[in-house]
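What you see is the complex with one protein chain gone and the rest in place.
Naming follows writing order (A, B, C, D and E), and every chain is counted from residue 1.
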Amino acid sequence: MNTETKDIPSVDTHANQALLSVESLTCVRSDIPLFSNLSFSLGKSQSLRILGPNGSGKTTLIRTMAGIHKPAMGQVHWNIGQQGSRGFASKPKIAYIGHTTGIRGELTAIENLEFHARINGNLSGISPTECLEKMNVAHCSKLPCIRLSAGQRQRVALSRLSLNQYDLWLLDEPATSLDDQGIDLLLDLAGHHLNAGGIIIYCSHQSIHYGLKHDREIDLRNFKEQPPQC
Amino acid sequence: MNTETKDIPSVDTHANQALLSVESLTCVRSDIPLFSNLSFSLGKSQSLRILGPNGSGKTTLIRTMAGIHKPAMGQVHWNIGQQGSRGFASKPKIAYIGHTTGIRGELTAIENLEFHARINGNLSGISPTECLEKMNVAHCSKLPCIRLSAGQRQRVALSRLSLNQYDLWLLDEPATSLDDQGIDLLLDLAGHHLNAGGIIIYCSHQSIHYGLKHDREIDLRNFKEQPPQC
Amino acid sequence: MLIAIIKRDLRCVSHDLSGTIQPIGFFLIITSLFPLAVTPDPESLQDIAPGIIWISALLATLLALDTLFKEDFIDGTMDQMFIAASSLYVIALARIISHWLFSGLPLIVMSLVIAMMLHIPAHAIDALIVSLLLGTPTLSMVGSIGAALTVGLRYSGVLLTLITLPLYIPILIFGASCISADLVGLPWTGQAYLMGAMLVLSITLAPFATAAALRVNMS
Amino acid sequence: MLIAIIKRDLRCVSHDLSGTIQPIGFFLIITSLFPLAVTPDPESLQDIAPGIIWISALLATLLALDTLFKEDFIDGTMDQMFIAASSLYVIALARIISHWLFSGLPLIVMSLVIAMMLHIPAHAIDALIVSLLLGTPTLSMVGSIGAALTVGLRYSGVLLTLITLPLYIPILIFGASCISADLVGLPWTGQAYLMGAMLVLSITLAPFATAAALRVNMS
Amino acid sequence: MAELLDMGGHGFYIWTSYAVVFAVLAYGFAAPVRRHRQLVDEIAEHQKSAR
Partner (left out) sequence: MTSHYTGSKNHTPTPGQTRSFRIWFHRFGSSSYFYHMASRWGPRAGWLALILMVTGVYMGLFVAPPDYQMGDSYRIIFIHVPSAWMSLSVYVLMAVSSAIGLIWKMKVSFCVSRACAPIGAAFTFCALVTGSLWGKPTWGTYWIWDARLTSELVLLFLYVGYMALDKAIPDRNTASRATAVLALVGLVNIPIIHYSVEWWNTLHQGSTVFRMDGPSIDARMLVPLLITTVAMNLYFVSVLFNRVRCELLDLERRTQWVRKIVNG
């Protein structure tokens, strides 16, 4: 199904800087295309915000970028190897925070983070407690997560972002249930990530702009072929 | 446990106008008091916003108002019978939209609303489809809710508010995953509810103020006895 | 309220005919495990038939028990029902009834076919049906208490079984002995009366106990 | 990755000793149902003992099967594991192993006690243990396919049973006949070899089928 | 005629099995035919309303 366009350089990019390029992506849900022919590319330290009303396909796009959802057409392409500085392995490291956070209620925050560290094959790096401290939830680390408040749980989920040197952050409404302090902490983390050369793709109905130079926006309404029929 | 203070008129209220009064409420989680000695009262058409950082007890307070959580001390008191105009039955009608929305994934939006109408003993009133139209999700009404986007699901949950003439709305971060249009529609509904004499208690980290005359605020930080120990 | 909850449960499980056929297939297949594992010989099969039928009933009850209240708890429906009804009693009763509709009732419907396959003679059918009619609602009632107690726990399958099965033993003994007594031509009204008594007892107590257990678990 | 998932499962279920004891109690109580429902007579009990043990094994497998992948699916953990591993095969294998640790292994541990309770003579213990060792992993493997196929559905208990049990029938037959052959002094290596063959077949195919089924259900 | 129906004492078994099989087969044939007709109508209806 995938159209083979790997070799053609995409048009709207900063040529050899592009680390991640998406080419003529079309996503379909229940046989109705949500958006079609979406192309963009991102280089080091760039962040992209996806805009669109409820049900326009933001979550679907993010999950497609993560490889969970399969696109009907088009492809996501990583320029691996060209960026020696970031030391890419054969596959990019992706962090995804979605509507469901992937935090287990029975386990404590620490245990949850340890599990995530382990499945990402990184135990040597920064410790779970430090990650929790960065989101200021270290004081809750001994409670099973089901007994945390919604915002505390979201903070635990976001702490995962510090676990590893991820190449790409995919954040689907990361500010859900966060208070102002939480959002500030998140913006801090995001700033550091971008400075270190990472990429961020996020969507949020709240106006948290990361205030970064390469911030770009895509409005999914511009890529819709027909009126939504749900 | 409840302190018997029914007969003592509470101090900080508009005397006989008060429909709902909360008297020296203390809520405890895992033996640690979240807030104590919280008192307020609300009359017809008044709305209250609860402020406080993550984990300060907003959800706990709202669930206490709904009767789900039992307070350690104090009580919630309804002035039933004094307000003939609203035609109170023996017990106030409460709508609660929490972090978990109470929407069944297997059922369609219509079926979900029908169920809620039926358990609230009101099938004669406004039809489920009309309620969905008020939140602009009527076009999704035939899909099982598990296949809706996060915002669409939240809209379905909020449609419940129109099902019945509730006395009190308890909204725990109602704007979660809503886009701007969704928030506008919600504010509309809230305006109508207040005009009809209803009460709203809500919390939200986003600054959606309902812009209504009697809007009041309570910051839970002012009712905390000791620093948070989680 | 009661009707609303039952109706919704029916709709969740069976949007169409296939949902209704499933429990029937379930019992057929459960029953056929025993001849395969134990013996295909008609006479020995007839001897163990009462036990087989009652253990199948237990099984069906157990399998549906874990999700009896848990789904409602996790997705917030329990909060909504509680606010609307202010009485967990009605909620408990409704869920018990719909549980029985999906576990006990199909078994009773299928019992004629199962009786034939296990070579239970026609004269013992009445004891079979009466004992199932009296016993399966008791199973649902008693089970609901266990389900309510473990509702807050995620991995509760084993724990739930551990709590519930001991309470099921009297029903199992009397139910099976009802049928086997009739098989050998002995009177079985005694056992049936006892089962009736257990049913009455559980109808009066179990929904209250369930409601109390639910209240404890609502935070 | 594999180890991480298994470790987490162990931790979720057994924060303390009681979690570990539960499956053991479960088997004791399940096996004690049969003497109560069928017959307490030692000789007939010995005849049906192989069937009882194997049906208990099936039961234990089934009860834990429904939540094998569902929890991970609902709370988003499956997404995380998929992104980290890019291979559902490892995830499937890890969950199969931890499923067996909680359903198959405790049964094998308990089988000595159960054998005594059901009056299985000492000389048949080896067949009992060998057949369980070969058969219970196969049950977990095959069951995981069914669990993966129904992972997107909420009320899947009955459907899952309906899909899985037909596939279990060969294991049930050979497992039970292994033990009963040894009971009457017949050779049972033939059955054991067949069970071994089924185990090998399922080890090679089931994790792939499970991974494929999971992929299908990830949207 | 009665002899024919009786089939040497086995009439009941033979006739019920033939009846069951043909009932099942006939239903199995009719169901998709009817569904096809309904589908065509439904799609035509849908297209009219779409225009």
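Convention: a residue touches a chain if its C-beta (ideal position, glycine included) is under 8 Å from a C-beta of that chain, and two chains touch if they have at least 3 such contacts.
Just so we're clear, the structure is a prediction, and the values are computed from it rather than from any experiment.
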* Selected from D:49, D:145 or D:199 as touching the chain missing from the view -> D:145
* Of the residues in chain C, which ones touch the absent chain? -> 16, 18-19, 21-22, 25, 28-29, 32, 35-36, 40, 42, 45, 116-117, 119
* To do: Extract the touching residues of chain E with respect to the undisplayed chain.
  => 4, 7-10, 13-14, 16-18, 20-21, 24-25, 28-29, 32-33, 35-36, 39-40, 43-44, 46-47
* Structure fact -> Residue list for chain D contacting the dropped chain reads 142, 145, 149-150, 152-153, 156, 159, 162-163, 165-167, 169-170, 173-174, 177, 194, 198, 201, 205, 209, 212-213, 216-217, 219
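To be clear about the criterion, only the chains that are shown with their structure count from here on.
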* **Interface with the most contact pairs, given as the two chains involved** => C-D
* Structure fact -> Here the gap between chain B and chain E, centre to centre from mean Cα coordinates and rounded to Å, is 56
* Structure fact -> Touching two or more other chains in chain C are residues 12, 154-155
* **Multi-partner residues of chain A (each touching 2 or more other chains)** => 99, 105-106
* chain C residues touching chain D - in the complex, by the definition given at the top -> 12-13, 22-23, 25-26, 29-30, 33-34, 36-39, 44, 47-48, 50-52, 54-55, 58-59, 62-64, 66-67, 71, 102, 154-155, 157-159, 161-162, 165-166, 169, 172-173, 176
* Structure fact -> Residue set of chain A touching chain D in the complex reads 63, 66-69, 91, 94, 96, 98-107, 111, 115-116, 118-121
* **Complex contact set, residues of chain D against chain A** => 1, 3-5, 7-8, 11-12, 15, 74-77, 79-86, 218-219
